[in-house]
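All protein chains of the complex are present and in place, except for one that has been dropped.
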Amino acid sequence: MHNLRIAVVLGTNRNGRTGPTVTRWFLDRAGTHPGMDLDVLDVADLPGGDGHGSPSATFSSRIDAADGFVVVTPEYNHGYPGPLKSAIDSARREWFAKPVAFVSYGGMSGGLRAVEQLRPVFAELRTVTVRETVSFHNAHTLFGPDGEIGADPSSAEAAVRTMLDELHWWGWALREARQRRAYPGLSGS
Amino acid sequence: MHNLRIAVVLGTNRNGRTGPTVTRWFLDRAGTHPGMDLDVLDVADLPGGDGHGSPSATFSSRIDAADGFVVVTPEYNHGYPGPLKSAIDSARREWFAKPVAFVSYGGMSGGLRAVEQLRPVFAELRTVTVRETVSFHNAHTLFGPDGEIGADPSSAEAAVRTMLDELHWWGWALREARQRRAYPGLSGS
Amino acid sequence: MHNLRIAVVLGTNRNGRTGPTVTRWFLDRAGTHPGMDLDVLDVADLPGGDGHGSPSATFSSRIDAADGFVVVTPEYNHGYPGPLKSAIDSARREWFAKPVAFVSYGGMSGGLRAVEQLRPVFAELRTVTVRETVSFHNAHTLFGPDGEIGADPSSAEAAVRTMLDELHWWGWALREARQRRAYPGLSGS
Partner (left out) sequence: MHNLRIAVVLGTNRNGRTGPTVTRWFLDRAGTHPGMDLDVLDVADLPGGDGHGSPSATFSSRIDAADGFVVVTPEYNHGYPGPLKSAIDSARREWFAKPVAFVSYGGMSGGLRAVEQLRPVFAELRTVTVRETVSFHNAHTLFGPDGEIGADPSSAEAAVRTMLDELHWWGWALREARQRRAYPGLSGS
């Protein structure tokens, strides 16, 4: 029984300070979670496209190879960043019948409004979005210059474990189900 | 191998003409779909509550007994009807780790905006919402006085079959997974 | 020049502890804001209806008499409470061309996801929803038994003033505009 393969999709702006800090902090914790192999995909590495189905064979094949996903996203004006959406839209069947979890960050809302807008997007892509999220409120003041959470990090670390445990349950449920029966959405349009 | 047990939750206004017509039309088709036993729950039968956790032991136990759901909803002002939301909120763990599909109706939008608002609600309830929907656009003129679709009903009937086939896949995937491993959301809060 | 008339619509559950506490705290602050007369409408006082256009002449006429609104809402399963939605749906033209502001409360999200779902609902009702909100995160632990915020309340009080100032600007803008030109949505359907 192999590990689950989880693709972490980074929707953050690489030029800011908060996004890369949140990403590093999360990847450090997720990397030690048992039973998962991580593949990290940075949206900023993708070629600019037309926002719909632009060819990015590498991105699609890595989405295809994964059993589940963690999407790391900031919240811009209550929604998701444009480049993240273009990346999501550039694949299609590769997402089907797999679970998607979220790490979000923002100000007062902790990025949760971006997550809410992504849930129906991923419903169209025939995924299940996991209830448990990791959200960083007022992220720009939460992390110190050393990239660590200044206050007690234990509740954030517990949130990571809870989210990955739920992703793990869905990941195995759907990997086994896909092997047992062809997914109907994959034989039609 | 028993049939899947599907609870159909009627969120429609029983006093109108369109809601009951859509409901009857859908139940006639769904009743003959192979591999499913239907249980029909009418939100209008529920006692009025405070909108959150009001005790309705019967509703909860019938949600608990089901392997999956079809929610029939109109669209009121781009959202879901209040009584439907109160019913959904009155259960909690009974929904977990099961699939939810939608039949919607409305004017120009076919009720699809109500469905979009229900997807994040059901994500909090740890369900998966099925991509395929059955939607009736301009429903008040679509059905004749005999309760049948005036024009060719074949595309609507195909939409019912496609949606139920997808619900069936998710229903079995999750029924088997729940038997194999305890769902993590059910051992915590 | 008369004061603006602001209707405060209470969507909270009167049987809980948090909702009434949040409501009292807000009404105490709003009552002293200059240039506004408040009318308080409690959704729990409305007769249970069918969730769409149920006759409640009193509610509609008080919505009609107002120049603007503050909606106080909890978040239930990422959405708005059923009884609040039924109340909103029970009026129509009475809302048109007026501003709506929000006071929300909840756990991690501060009720902000309920606000996001209400914005498109109020767009259909031809209102403008004000950007500035007052949101209480982890509201059940924020207020002491005396109904006051345990920690420093100054940022919450500043949020009330900022939100009411913005509501005031929109309230006057639209009151004057309605007097100057007939709103097109009021001469059509």
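Miscellaneous remarks
Labels A, B and C are assigned to the chains in the order they are written; within every chain, residues are numbered from 1.
Keep in mind that, in the parts below, a contact is a pair of C-beta atoms (placed from the backbone, for glycine too) under 8 Å apart; a residue touches a chain by one contact, two chains touch by 3 or more.
Keep in mind it's a predicted model, so treat the numbers as computed, not measured.
Checked against the full complex, the candidates A:R5, A:R29 or A:H78 give a single residue touching the omitted chain, namely A:H78. Across B:S56, B:S86 or B:S135, the single residue that touches the chain missing here is B:S135. In the full complex, chain A touches the hidden chain at residues 13-16, 44, 48, 50-52, 74, 76-89, 113, 117, 120-121, 123-125.
Interface residues of chain B facing the missing partner chain: 78, 108-110, 112-113, 116, 135, 137. As for the chain not pictured, it touches chain C at residues 97, 116, 119-120, 123-126, 128-129, 131-132, 162, 165-166, 169, 172-174, 176-177, 180-181, 183-185, 188.
Quick note on the criterion: only the chains that are shown with their structure count from here on.
Centroid analysis (C-alpha atoms only) places A farthest from chain C.
For this pair, chain B with chain C, the centres built from the Cα atoms lie 30 Å apart. If you average the Cα atoms of chain A and of chain B, the two centres end up 28 Å apart. Residue positions 78, 113 of chain C are each in touch with at least two other chains.
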